[in-house]
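In this view, the complex is presented without one of its protein chains, the others remaining in place.
Chain lettering (A, B and C) follows the sequence in which the chains are written, and residue indices restart at 1 in each chain.
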Amino acid sequence: MDVGFIGLGAMGQVMARNLCKAGHNVTVYNRTRSRAEALLVDGAVVADTPVEACDNEVIVSLLSDDKAVEAVVFGEGGILAALRPDAIHVCMSTISVALAERLTDAHAQADRAYVSAPVFGRPDAAAAGKLFIVAAGDETSIIRCEPIFAVLGQQTFVVGHKPVSANVIKISGNFLIASVIESLSEAFALVRKYEIDPQAYLDLLTSTLFSAPVYKNYGGLIARQAFEPAGFKLPLGLKDVRLALAAGDATDTPLPIASLVRDHLVVAMAKGYEELDWSVLGRIAAQNAGLE
Amino acid sequence: MDVGFIGLGAMGQVMARNLCKAGHNVTVYNRTRSRAEALLVDGAVVADTPVEACDNEVIVSLLSDDKAVEAVVFGEGGILAALRPDAIHVCMSTISVALAERLTDAHAQADRAYVSAPVFGRPDAAAAGKLFIVAAGDETSIIRCEPIFAVLGQQTFVVGHKPVSANVIKISGNFLIASVIESLSEAFALVRKYEIDPQAYLDLLTSTLFSAPVYKNYGGLIARQAFEPAGFKLPLGLKDVRLALAAGDATDTPLPIASLVRDHLVVAMAKGYEELDWSVLGRIAAQNAGLE
Amino acid sequence: MDVGFIGLGAMGQVMARNLCKAGHNVTVYNRTRSRAEALLVDGAVVADTPVEACDNEVIVSLLSDDKAVEAVVFGEGGILAALRPDAIHVCMSTISVALAERLTDAHAQADRAYVSAPVFGRPDAAAAGKLFIVAAGDETSIIRCEPIFAVLGQQTFVVGHKPVSANVIKISGNFLIASVIESLSEAFALVRKYEIDPQAYLDLLTSTLFSAPVYKNYGGLIARQAFEPAGFKLPLGLKDVRLALAAGDATDTPLPIASLVRDHLVVAMAKGYEELDWSVLGRIAAQNAGLE
Partner (left out) sequence: MDVGFIGLGAMGQVMARNLCKAGHNVTVYNRTRSRAEALLVDGAVVADTPVEACDNEVIVSLLSDDKAVEAVVFGEGGILAALRPDAIHVCMSTISVALAERLTDAHAQADRAYVSAPVFGRPDAAAAGKLFIVAAGDETSIIRCEPIFAVLGQQTFVVGHKPVSANVIKISGNFLIASVIESLSEAFALVRKYEIDPQAYLDLLTSTLFSAPVYKNYGGLIARQAFEPAGFKLPLGLKDVRLALAAGDATDTPLPIASLVRDHLVVAMAKGYEELDWSVLGRIAAQNAGLE
């Protein structure tokens, strides 16, 4: 397929490369052009502007936050006005429900197809084509995107025709990850106070009730108090917990654990840990227990 | 081996039966005698008092709370005074760290072997001999207990020579389960407000990052809002979260998620849900979101 | 003085009337014109647009939220472009720190004087000219405003030359009020469970350590569970707590009590109490204790 790919961060770059390798014709755009040029060797065409990446059947956007998505989609030089009548805009960014709904409405008014398809997985999973894709939008469009999704992920979950549903699921999933990090942080602080070996404790947890990858990954970081290099930086984690709270605000849904985690992430920001992984919650919990 | 088994609740009864079936000579005691007599058919000998169950190499106690353990162990008619010099008392109850330390000291003063060995698993796992056993105490005693543990569980984790370590791990593990229940409760409330099908949401979670049994089990209860019959009743869950807070108190370790979960479990008590499963936190979250 | 007054809600109308009665020449504007016309009898001139109210030395704006202030100040038909070179814009609205800083910058760029002067007090205090005014901005401008402040309030606190300081103080003050409401709500739930008379309890509190008006006012509402008619509606209270959290977010300052109160206010919204006073937190606490 002819694919435009806008946004080549840690995730986007490896995902675009996979599309090239799978034989798709990929035109890539990134604000910092060098990250786009790195894909020339894979056969990608480099666009100078987002609009230049729009003369394709599928345009994937994968940007860091609401502001970046708004800048790329709307207004002068925005892709919404440049989409072909037969194009599908697939937004894979983790964005707010408010923006997801605005995008849905704007594409509907412009008579363009819009699919929300955020993903679960870190850059290594993206590189291996092992992401989990959560897709929502009109059925026809999603079916047309399947060859793309098949390259990028190990499984695609189609969660209905309202694009925002995919965003809510992505946001709530990240909220659950945040809850795991915070609860592990507290549990590790407790067992350390009783002089129990953190790694042995983690092995026990993950051999029994808590066998999920999220416990292994984050538990390992906390057990070793190894918060850099960051797999997912603190400010991004804080952004995502705020997205969960905003999704709750929009529907009068309290999320008290999200509030608590948000507060602890803010403490971490105040202490200057913005370059560390968001599992630095494990350091905050340790400090609050007098361990550091 | 010759085993005394004191405490035949939902867990104890099936565990004692498994010991009988495995060929051990088991003397059982339960305050409500009928639960002991149910094991006659399995070859158990029924004791009239806890002390009568003490003329054995290993005495397992598995009681519901601190108070029950104190009543059985200490004072007149208590088993501590009745243990043979060669006996090992294996305490499998979920008790406070304070009581675990008191038991450790008391057995040491009486020159009797003491092993802490709480378990993870529900009655069905106990019946299948699939418990996870967390054992701590002096090495020799633990080795002597292995034939018992091998019958009761699928795996034994030996976590050091200080008995209290096993209790801390059990308590912190239950705290982590409580955290999962609360975070799922909030996440389900959120997705329901966005009209996402709870069961589809759960399937997605448990096929991806949250594949652990605890997510499947409790997620299913919350997705279906099916809180009875209770697998683990609200007051027991509240007791366990309080044990975590008490373990934190004893070492100046804050556990803010435990505080939050405790408060929500107290709300559930105030609303009269004491006969329901502790995953009734899912109903509280739904009510707080205006869903019920 | 010649005064323009924009925004005639429950507060603004009585404040503008007081300025008329004190002999100032007041031109008033309100989106719903009838509230402006009610001041004709007091000698006010009614403006058809915000800009019409700008041909004055002092222009007071008192609007309900950020959005309303932005609409009145910026863009086409906005007052910023219409201010006379000698005019001072006195913004008395409770707005976000972000907007306060944007207003400060925009007025500076336009070379117009800007004073932030939010107030503490309910409509009855406003009618009696008994407000507390928190003013910040350049000293000369504040001095020029004094005849206005003297009419509207019983005391003016000048808190520096950075306008945002006044907003931070107003926001943090409302946060403290919210904390009082929540803590009283919990305390009343507790004493009611012990069958202590709420009114006697309140009398004791307010005769001793908690003699401040805020305890008397809100304590009375909670003791009587009398949440309507609303003195300050739930959504406004929630807005203000969110302003506190946003002020914290902007500076990496966690405000855990604000998070907790926010969550309880969201529960109240979810339960449909949006027409009630924000002290309806007292009902939420009572419900959580099983009292209702």
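The criterion applied here is as follows: a residue touches a chain if its C-beta (ideal position, glycine included) is under 8 Å from a C-beta of that chain, and two chains touch if they have at least 3 such contacts.
Since we're looking at a predicted model, the values are computed, not measured.
Chemist: For a quick check of understanding: of C:128, C:143, C:212 or C:226, which residue touches the chain that isn't displayed?
Modeler: C:212
Chemist: Using the document's definition of touch, tell me which of C:22, C:127, C:150 or C:176 contacts the absent chain.
Modeler: C:176
Chemist: Just to verify: which one of C:1, C:127 or C:191 makes contact with the chain not shown?
Modeler: Residue touching the chain left out of view: C:191.
Chemist: Which candidate, B:144, B:262 or B:283, sits in contact with the chain we can't see?
Modeler: Checking the options B:144, B:262 or B:283, the one contacting the hidden chain is B:262.
Chemist: Tell me, which residues in chain A touch the chain that this view leaves out?
Modeler: 267, 269-272, 288-291
Chemist: What residues on chain C make contact with the chain left out of this view?
Modeler: Considering the whole complex, chain C reaches the absent chain at 97, 120, 132, 134, 155, 157, 159-160, 162, 164-165, 168-169, 172-173, 175-177, 179-180, 182-184, 186-187, 189-191, 193-196, 200-201, 204-205, 207-215, 244, 247-248, 251-258, 260, 264, 288-290.
Chemist: What residue numbers in chain B mark contact with the hidden partner chain?
Modeler: These residues touch the chain not displayed: 242, 248-249, 252-256, 259-260, 262-264, 266-267, 269-270.
Keep this in mind: only the chains that are shown with their structure count from here on.
Chemist: If you fit chain B onto chain C using only Cα atoms, how far does it have to rotate, to the nearest 5°?
Modeler: With C-alpha atoms aligned, the rotation comes to 180 degrees.
Chemist: Over half of the interface residue numbers used by both chain A and chain B, so same, or under half, so different?
Modeler: Both copies, chain A as well as chain B, present the same residues to each other, with over half of the numbers appearing on both sides.
Chemist: With chain centres defined as C-alpha means, what is the inter-centre distance between chain A and chain C in Å?
Modeler: The computed centroid separation for chain A versus chain C comes out at 39 Å.
Chemist: Any idea how many Å lie between the Cα centroids of chain A and chain B?
Modeler: Comparing mean C-alpha positions, chain B is 38 Å from chain A.
Chemist: Send over the residues of chain C in touch with two or more other chains.
Modeler: 267, 269-270
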